[in-house]
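This report refers to the structure that appears directly beneath it.
All protein chains but one are shown in place.
Labels A and B are assigned to the chains in the order they are written; within every chain, residues are numbered from 1.
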Amino acid sequence: MKVSDISNALELQIFSGSKGLDGEVRGGYVSDLLSDVMGNADAGHIWITLQTHKNVMAVASLKDLAAIILVSGHKPDENTAAQSEEEGIPILGTKLGAFDISGKLYELIGKK
Amino acid sequence: MKVNEIVRVLDGRLLCGSERSDYTIDVAFASDLMSDVLTLVNDNVLLITGLANLQTIRTAEMSDINCIVFARNKKVSQEMVSLAEESGISLIECRYSVFRTCGLLYQAGVKPVF
Partner (left out) sequence: MDGALHYEYNVEGGDFSRAGYASSQIKKVLKGMNIDPGVIKRAVVACYEAEVNVVAHAYSGAVYFDVESNLIRIVFKDEGPGIEDIELAMTEGFSTASTAVREMGFGAGMGLSNMKRNADRLNIKSEVERGTTVEIIINI
């Protein structure tokens, strides 16, 4: 399933990095601790978090994540969005909380 | 959903609060940031987190959270159990990721806060 399919199905807002919307999603990962994501997320995961600062993009890029979903109406910081554009890793957004959006994404893609 | 059903759905381990395991929790919240948890206005929320330290228990105490699921195979210390016992908080260890934990509980009918 592509990032764009998920974005459409879950009615996500697209903040930045739309170049990466064709990327393939292999699973989801929920975490607000950057070191945890560094250690445990896998390439192709969509990362669900409320962290908005620039370091988020550094982690997403190093781990080859498919996209980031910011929860609870959070918006990326300006330089985070700029970095996302550059890297082509989309930052998406939802008003829903992490539990809710994870539940819906899990239903959509299952596994991990 | 009752606490012992949550344990079953997650194939988890209930570490304390077994004497209260038949009370019901309707809504859940997932976060690793305690200040985020502290914004909750609901009572009787299930907290799903991968942050396992004393401050997780303290945060639950201040927010009137009665049950915490520690995902990502995080181990709960004896100190955390003692503090949780004092405040009547049930603790569950679970080896799944937070993502999968949320997915399974969502499918089982647990509702989000808000």
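In this text, contacts are C-beta pairs under 8 Å (C-beta built on N, C-alpha and C of every residue); 3 or more make two chains touch, one makes a residue touch a chain.
These numbers come from a predicted model, not from an experiment.
The chain that is not displayed touches the following shown chains in the complete assembly: A, B.
The chain omitted from view is touched by exactly one of B:L15, B:L51, B:L91 or B:L104, namely B:L51. Among the residues B:L33, B:V81 or B:A108, only B:L33 touches the chain that is left out of the figure. Counting the whole complex, the residues of subunit A in touch with the unshown chain are 32-35, 50-53, 77. Those residues of subunit B that touch the chain absent from the view are 32-36, 38-39, 43, 49, 51, 53-56, 58-59, 61-64, 79, 87.
Definition applied: only the chains that are shown with their structure count from here on.
One simple way to say how far apart two chains are is to compare their mean CA positions; for subunit A and subunit B this gives 24 Å. Residues 28-33, 36, 48, 50-51, 72, 97-100, 102-107, 110, 112-114 of subunit B are the ones that touch subunit A when the two sit in their complex.
In the complex of the two chains, the subunit A residues touching subunit B come out as 27-33, 36, 40, 48, 50, 72, 96-100, 102-107, 110-112.
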